[in-house]
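Only one structure is covered here, and it is reproduced in the block below.
As you look at this complex, bear in mind that one protein chain is not there, while each of the others sits in place.
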Amino acid sequence: MGHFAIVRRPFFWIIVAATALFALVPLWGNNVELRESLVLAAVYVTLASNLNLMIGYTGYVNFGNIVFFGLGGYFGVYFSNAFGWPLIPAALVGAAIVSGLAYLFGLGILRLRGAYFALATIGVNEAVRAFVQNFDPWGGASGLYIPISAFGQFGGPMQALWAIYFLLVLVMGLSLVLSYAIKSSKFGLGLLAIGQNEDAAAVLGVATPRYKAMAYSISAFLPAVAGALFFFKSAFIQPVDAFDLSLSVEVIVMLMLGGQGTVTGAAIGAFLYEELRGHLLTSATFSNFQLVIAGALLLLIVLFVPGGLMGWVHRRWPRTRTVLE
Amino acid sequence: MNGIIASILDGLLVGSVYGLAAMGLTLIWGVMNVINLTHGAIIVAGMFGVFLLATVLGVNAYASILPLVAASFVLGVGLYWVAVHRVIGQPPLMSLLSTFAVNLILIGLGTALWGTQLFNVTVTLPGLSLGRYTFPGTHIMAAVLAFVIAGLLYLFLHHTRLGKAVRAVANNREAAALVGIPTTWVLSLAFGLGVALACTAGALIATMFPFTVLSGSTYQVNSFVVTVLGGLGNPAGALLGGVALGLLEGLATPFMPVSWTSVIEFVLFVIVLIAFPRGLFNFRRS
Partner (left out) sequence: MKRRPLIAAAAMLPAIPLAVSLYASPARAADKTLTIGFTVSETGSLNVDSLAQLHGFELWRDDVNAAGGIKVGDDHYKIKFVSYDDQSQGGRVQQLYTRLIVQDHAPFLFSPYSSGLAATAAIISEQYGKIMLTEGAAESKTYELGNKYLFQMYTPADHYLTSALDVVKAKEPTGTIALVYSDDPFSKAVATAVRAQAAERGLKIVLDESYPPNQTDFSAIINKIVSSHADVLLGGGHYPDGATMARQIYDQKAPLKWITLLVAPDSPQFATLGPAAQGISTPSQWAPQVTYKPDFGPTPAAFAKAFTERFKIAPGYHAAGGYGGGLILQHAIEVAGSIDPAKVAAALDKTDATTLFGATKFSTDPKSHGLQIAHDMVLSQWQMKDGKLVKEVVWPLGAATAPAAYPLR
């Protein structure tokens, strides 16, 4: 009964509307170029909102969050190539495996606090990347290719790219709903308590090790699905792209930009960052300076506006706090 | 001279330089609980510094280290005031991000200026040949200098007033302030010192291997591993940790495909973090 109470809250419908808009806008006029740019935006919003569960709610900085995306990608592509599974089951089963692995790993590394945990997550990402580079059934460092015929399950590359886009938008919507639902739930309250003061939370009866591991595991599922969808679409996956540490850190930047701890923040931060980067990349003057601009932006946020965009909005217009979480 | 022994010896040599690089990281971490994510970019700056002085201006590569130390110290102090000072008391995420932001800026500028071209510093130094195997002179020199610098750092920290002030601040910042130590200045000095160490390590690495603007990231991750092995905040431990890592690489390579060594390195890293959070070489009680 309580779980579905969020359907009555206005913010839930804002999420649904935004997601629907995302899906429909490029469809209008068959705007493929917009769709390609929005695919990346959808992926980043998914990554950022799921990361928010760890950073914003539980207070644990997962620097290596991209490992879920990469592993989900590999499982999805592998099941598709080796066993001929259709994309959706391949993605879901892969994501379930990644989530399970995350729970097990989580129990181990979540015993660490603060910077140690952050470093451990980098270690996990790099260890997985180095392992996959040597793992021949997954193509080693050469990676795996997807034959063009595999797109036939959707009717051809053109239809496949649209179908995968809609699936990614769905995953994005689910990520936003998930982080909102958690925030309004008892589980989420426990996570926020851990984020505020872990020892006090433990004393007050929050089962901290289990909660943390669950958050870590849940935060892995949808990024893994997104990974399977994205790399299938790219028709090629290799370790250096799948476990890209710099993208992992950029997801953190997106979260900070938008305002960590808020659902809207993750979405807006990721969207803005992707648009900014996309424009910089295709502009002749700026493509060389794109990293510099990203860095300068991040520095300014951290030094002067640590609450990000939503932090500023909430301070300026306190009434938005309940409506735009 | 056996192939395995040659591999181990060379691993020890190169490992000492890894240790030197990590010393800068661990010092900053220990003193102010900040993980300096500009570490990689500073190492690259050291590489370019020695390239400019030695290859372009013709100064002897090793002599050029002195001006580099001075310049990087100043740079480090400046970095402290720009990126670190404001976020010192805040949650660790903030300093991680501010230093990462500066890293993005520095690497971005570097790539805009120099692309990803490979640069080479040619140093002619006779190597040591034992049987079929030759140990390049540059490796030997770099290892020697790494130990010398580590020794100097130890003397500074334990036998000078300023050094003791640094250790006091590392130990307990409030107490240090209470006894009259100007903590903010000491923090900026420690940061500058950490940056100078990283820069020097970069300069030495450049004498051994060619480099690009992007080379820093490998050594940064490497420094993390070494720092964890040696125990955070423990410079002597960092040196030993570097040597241990070099030893591990040297020992593993003859027996398994080279590409597996980094898997082992990272798995070890995670294990040590979980099982030995104080590092393997921490001889201090706390």
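We just call them A and B in the order they show up, numbering each chain from 1.
Assume a residue touches a chain if its C-beta (ideal position, glycine included) is under 8 Å from a C-beta of that chain, and two chains touch if they have at least 3 such contacts.
Here the structure is a predicted model, which means the values were calculated and not measured.
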*Residue of A:Ala96, A:Ala141 or A:Leu170 in touch with the missing chain, whole complex considered*: A:Ala141
*Looking at B:Asn36, B:Thr183 or B:Ser262, which makes contact with the chain not pictured?*
B:Ser262
*Quickly run down the residues of chain A that touch the omitted chain.*
32-33, 36-37, 39-40, 130, 133, 140-143, 145-149, 151, 156-158, 161, 233-236, 238, 240-241, 244, 247, 278, 281-282, 287-288
_Could you pull out which residues of chain B are in touch with the chain that's been left out?_
3, 6-7, 10-11, 14, 111, 115-118, 120, 122, 127, 129, 132-136, 138-139, 208-212, 214-215, 218, 249-250, 253-254, 257-259, 261-262
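Heads up, the rule we're going with is that only the chains that are shown with their structure count from here on.
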*Using CA atom averages as chain centres, what separation in Å is found between chain A and chain B?*
33
*Parts of chain A lying in touch with chain B, wherever the complex brings them together*: 55, 59, 61, 63, 108-109, 111-112, 114-116, 118-120, 122-124, 126-127, 130-131, 133-134, 141, 249, 252-253, 256, 288-299, 302-303, 306
*asked:* Help me check something: in the complex, which residues belonging to chain B touch chain A?
replied: 29, 33, 35, 83, 86-87, 90-94, 96-98, 100-109, 111-112, 221, 224-225, 228, 257, 259-260, 262-263, 265-267, 269-270, 273-274, 277
